[in-house]
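Here's a slice of the assembly, chains where they normally sit.
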Amino acid sequence: QDITLEFVVWNYALDTIQDNVRRFEEANPGIKVNVTDYTWPDYQDSLVLRFRGGTQTDLLYGGQDWLPAWASAGWIAPLDKIAPEGMIDTLSGEMAGFALSDVTYEDQVYGLPYYADTISFLYNSEILEEHGIEVPETWEDATAAAEKLKAAGMNRPIVYEYNQELPNFFDAFVAQVYGRGGDLFDEDLNAVFNQPDNAAYQHLEWLRDAFEKELVQPENHESNIITTMNTGQHAFTIVYNYVLAAMNNKAEQPLAGQFSLAPMPGEAHSTLGFAKFYAVTATTADDPERAEAAWKFIEFMAGQPYDVAKRWAVEHGLGFGQLPLLEDQEVREAWGEWVDMDVLSNQIENARAGTWTEWTAVWSAFFRPLLASAMVGEISVEQAMNDGAERWNTLREQFANR
Amino acid sequence: MASVELKSVSKSFGNVKAVRDVSLTIPDREFVVFVGPSGCGKSTLLRMIAGLEEISAGEISIGGRRVNDIPAADRGIAMVFQSYALYPHMTVGENMGFGLKMSGVPREEVKAKVAQAASILQIGELLERKPRALSGGQRQRVAIGRAITRNPDVFLFDEPLSNLDAGLRAQMRVELARLHAEFNATMIYVTHDQVEAMTLADRIVVLNKGRIEQQGAPLDLYERPDSMFVASFLGQPKINFLDVTMQAKQGATVLRLSDGHEVTLPSGLSGKVTPDAAAVLGIRPDAITVSSRATAGAIPGKLELVEHLGSETLMHIRLPEISELVTVAAPGSKRFKKGANCWITFDLKRVLLFDHRGLRIR
Amino acid sequence: MMAGRGNRLSTFLIATLILMFTGGPVLLALYGSLVPDRVLLSRETSVFDYGLSLESYRYVFFGELPPSYLVEGANRSMISDAARQVPQSLWNSARIALSAMALNILLGAPAAYVFARYAFPAKKLSFMFIILSPLVPTTALVVPIYMLMQSLGLIGSIYGIILVHTAQALPFTVLILSVFFRKLPTELFEAAMLDRCTGFQGFIRIAVPLALPSIGATGLFAFMLSYSEYIFSLVLSGEARSRPVSVVMAALARNTDVSWSLLNTSIFIAIIPTLVLVVLVWRFVVEGLLSGSVKG
Amino acid sequence: MWAIKRYPLLWLLPALLPVAAFIVYPVAYAFWTSLHQVMLLFPGEPFVGFDNYARVLTSSYFRTAFLNSVVFMLLAAPLVVILGVSAALFLQRRFAGSMLVRSVVLLPWVLPGAISAVLWIWVFHPSFGIINGVLLGVGAVDTPIQWLNTPRLAFACVLVAHVWTQIPFAVVLTMAALSAINSETLEAATIDCRNGWKRFWYVVFPEVKAMIVVLLIYNALIAFTTYDLVYAMTGGGPGTATTLLAFQIWRESFAMYDFGAGSALAFVMVAVAALLIVLITRALPSDLFGERP
């Protein structure tokens, strides 16, 4: 009797996903996998609908920001439930720290990384060279560089992904705060970002200034960043690494090869590391037969010998949470085409995981418009931060009492 | 059996009373013509019989069956609409055959009937056209064709020939008469054409403001109208009316015109004559003779306008002493000159008398 | 009526304006589909250096990988399987939208006809119902409808989408058609009655053919509403096999792994068949059918 | 069976039933939701009365989003109708190439919304957009205009794009309505008035008024309740410049998992939309809703 697993993904490089699935099916006769894909902006809504409607779903892509909510709502199950004893521990051991943290909720591992990546500061090396500008070390450097370029006739040196409806928007902000070495919350999950000396507070001020000085050109989708940067009219951007891979794609882009990665500006040069992962739904985990098949699938995709993760890395430039791949020759060679491996390795090592709670996603949806408004000067930084903090605290309380 | 009976039928549109208390019995196979001034309710009456217009009061029976609540489709009626109401999306042929097709007549038969009607109506070569590519008269003929292809119990025609030329109209008249004889259908026909009314009708019904004014055989109505209204409505050119005062003189009735001229009627009315009663003398244009010389009893006048119609001549004569305009119709084309003096005499046998309410004095 | 004889120059200018406004962005897409991104975006190179290229079209239709895909020392090129779903999704959309259109006309025309020509008890009420039903933003209905469809087992098939699209367009279909049916001269239906048509025949043989242009327009409306609807198409279609164009196109438009030229190619492939269909119906929408029927 | 007079319901039900099933039931469900606390991350769905309504009405975004939506609708609906009707009137002319123009007018219609957004982004993009390209090329500006990144401009741009997508339907419907006018009535008008505008206003407009009312209602509703195109172009920004109320339903429900609030907001919008329809039909009396004479 064949089992058909329902696997829900967002549709980045769908053909590769399907090819991987086909390989899995070939290797595991008797298990069929049906892939359903949604676009990234619709992904979590569609999943929520599937959960709420009770639509058969076995496997899915998860994200670090949703994990606590989904796990606490009982939609997804810890992998221990379906994996052989000890297997998860073994695999966890080889995971990058931020990745492991991102797939863990209440000390249980809920997923294995589909990819894990950092958010990076990118620049156009030719432009910088041409204008004799050093790679910015701090955000003040970045401002100075942008102002210099602007003075030299570049209209908006910094391209910034600005779409309050996407979680990316918040993630990128956190990454920049981490670059400064600060955090939005303290150990006890208290919101501290509304204190004026907090790095987040300061960074929002930095952003507001940059907008005000017309140094920033907002882009509402990362795909536009690729083309915009390739017009050669901009020097800096902050975005996921795989976007850098696309920007430097010689087959497609006119300026491929000019774009480089720099450590996130700020004293700490840290950044946000995150992991997207394969997860299993709670209903499937409860059904032994499906659970077994589901584990086989997750193991194929994200377990040793990490062939699939490697494929993503090599072919698409996706990062990985599986540390051994960092040493893989093939990976290093492929990545060398579009990024300086040493800089990148450093950045990855320096990356931190975010603070993800049950209510982070809800709060982030609330907070992002505030951030956006503050950046363009509609509201003050103080108000944005205070409103955000207040909401955070309310939510924390509500969740504590539920 | 398709007698049509109306019992105290009325129709109001809001507070406009279009038909008032009309009662009428039309025996099977009769050819009845409705005439009346524009807006008097002829079409409304027809539409009520057809079942297209709700009946405000009264009762209509067809073939002895009360039809007030019977839908139009089941009343066995064919109608020519005053406004044609052709199906714009169908060709002429389809328009004409549609009723038959809907009654389930086989295609071949429909085709034959349509062809036959088309040839009668002289629109045989237009069968493939759509109505919008037709002239007004052609459209009207299609509307007639739509009715006559069928074999209903009652035909309703609402001014079916109004847009046809005289020749065609004469031919169609003959065809309709033939059709009537052939189909044994009851015909109800509205027209403004007096020739049509007189030649086609078994009976003419004169309507006025939603009421029946008078009904009867055509010549009867023409010669013996009950009222000034009927007298003036039938006959073309219109009858002349002159105010008179009546006097009985030695058994004869003498009518005094306002200028003092006296007209003595040969046959007596004396019994009914109230001395000095005001009355109206009606005399048809063709019952007046015009002469260029004064004769005994002739009334002098002056020719104000002469209209030559070819076969007859209309003279509009001003009677200066009573300042009335009298129309005279003379056969042929009389060469009277405008402005000439003339003398008129009445054909006294054809004088009609009406009282002050406009009712005929006999 | 005689053709408007407005001055030629003004005709030309207005026509150009309309062409540029409505067609301009699409023309851009056509251009973009024929030129690789590196040419499109580059200031140094232009079409004249490289010429037009059909490689994106070849990929969509034949799965033939563009030469650049295999370029040494580069990442694989930005192509997505979603682009290859376009032909299938067009077929899905065709089925969905045509069904929604047919259902709308089949279900909506009789109701519109009755609303337009008859008085009956509760007419006002049912009309209000029809008018008011589309007021609720669809976003609020996604969950209940999803759950309803789930319980009917219609998730992942085109049938659920057809039903929802039909219901969404129906109120407007009824509204629009009843406006048109109202304009038909009453006499025609009276004549039809005397020609022994039943109410149904009067509807089918007189009202429908006469309102054909408007039915065409309404049909186009229902078709296009369904064709471009996104949310329900997305959540109800499930996997790729039953997915309509709007979903596939959104997937392409919002994805980082799709090159501009591939996106533009997909746009083009998606709109041409639809455009042809729409223009075909459209041509007879503008035919006036009513002239010459009644006098007055 | 087919007698309309006797069984009008039989003719209506085919239309009423699907609407009832796929609109009324969901609406009722949504209304139920709006009165309960339906938050997916919290257990239970207790009745909370109008709390959800109070919450959305006092929320931080409500005022701005509401105003944006209303202004958007007040601009978009008349614009679509005016441009659509004008284009339809123009397209009645026959000239060399008129068929081409008639077909091209439909293009915006056959583009899925997500794609329209892409194309308009391309038109307006500061760095590689065609408008800036042209403006820079002819030297009308020396720095690219940040069309979509400047609040007022962004609003105007999304308005243009939205109008663009809606014009074809207005054209089609108007042309269908125009074609249903008796051609002789129009001929009489060509004799009576030499001024084309007056001819339209006094003769043509009354004949198509009912259809225009339908168009207005439809477009007002569409403008008030859609957001896909706008959000694909601007994500609601910059800041709150293009934040629309309809999107907040989505955000409340799916991003914040608060379906009660989302539904409550939806019904707030229903109230506004209903008011709007009443206003439109009052302002432009047509026999749309009346009994047939």
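When the chains are written out, they are named A, B, C and D in that same order, and each has its own residue count from 1.
Operating definition for what follows: a residue touches a chain if its C-beta (ideal position, glycine included) is under 8 Å from a C-beta of that chain, and two chains touch if they have at least 3 such contacts.
Not measured: the values here are computed from a predicted model.
Chemist: Any idea how many of each chain the complete complex holds?
Modeler: Overall, the assembly in this file has the formula A x1, B x2, C x1, D x1.
In this text, only the chains that are shown with their structure count from here on.
Chemist: If I rank B-C and A-C by number of C-beta contact pairs, which comes first?
Modeler: More contacting C-beta pairs are found at A-C.
Chemist: Select the chain at the greatest separation from subunit D, using centres from the mean of Cα atoms.
Modeler: Checked the centroid distances; the maximum from subunit D is B.
Chemist: What whole-number Å value describes the gap between the mean CA coordinates of subunit B and subunit D?
Modeler: Once rounded, the distance between the two centres reads 59 Å.
Chemist: CA centre of subunit A versus CA centre of subunit D: separation in Å?
Modeler: The mean C-alpha positions of subunit A and subunit D differ by 36 Å.
Chemist: Would you pick out the residues of subunit B that each touch at least 2 other chains?
Modeler: Subunit B, residues with two or more chain partners: 132.
Chemist: For subunit D, write out the residues touching at least two other chains, lowest number first.
Modeler: If we look for residues of subunit D contacting two or more partner chains, we find 128, 183, 250.
Chemist: Quick one: which bits of subunit D touch subunit A in the complex? Just the residue numbers, please.
Modeler: Touch residues, subunit D against subunit A: 40-43, 60-61, 121, 125-128, 143-144, 146, 148-149, 151, 231, 233-240, 243, 247, 250-251, 254-258.
Chemist: Which of the residues in subunit B come into contact with subunit C in the complex?
Modeler: Against subunit C, the touching part of subunit B is residues 47, 50-52, 71-73, 77-79, 81-89, 98-99, 102-103, 130-134, 136, 139, 146.
Chemist: Which bits of subunit C are touching subunit D when the two form their complex?
Modeler: Against subunit D, the touching part of subunit C is residues 1-4, 6, 8, 11, 14-15, 18-19, 21-26, 28-29, 32, 41, 103, 106-108, 110-120, 123-124, 126-127, 129-145, 147-148, 163-164, 166-168, 170-176, 179-180, 182-183, 198-200, 203, 213-214, 216-217, 220-221, 224, 227-228, 230, 245-246, 249-250, 253-254, 263, 267, 270-271, 274-275, 278-279, 282-283, 285-291.
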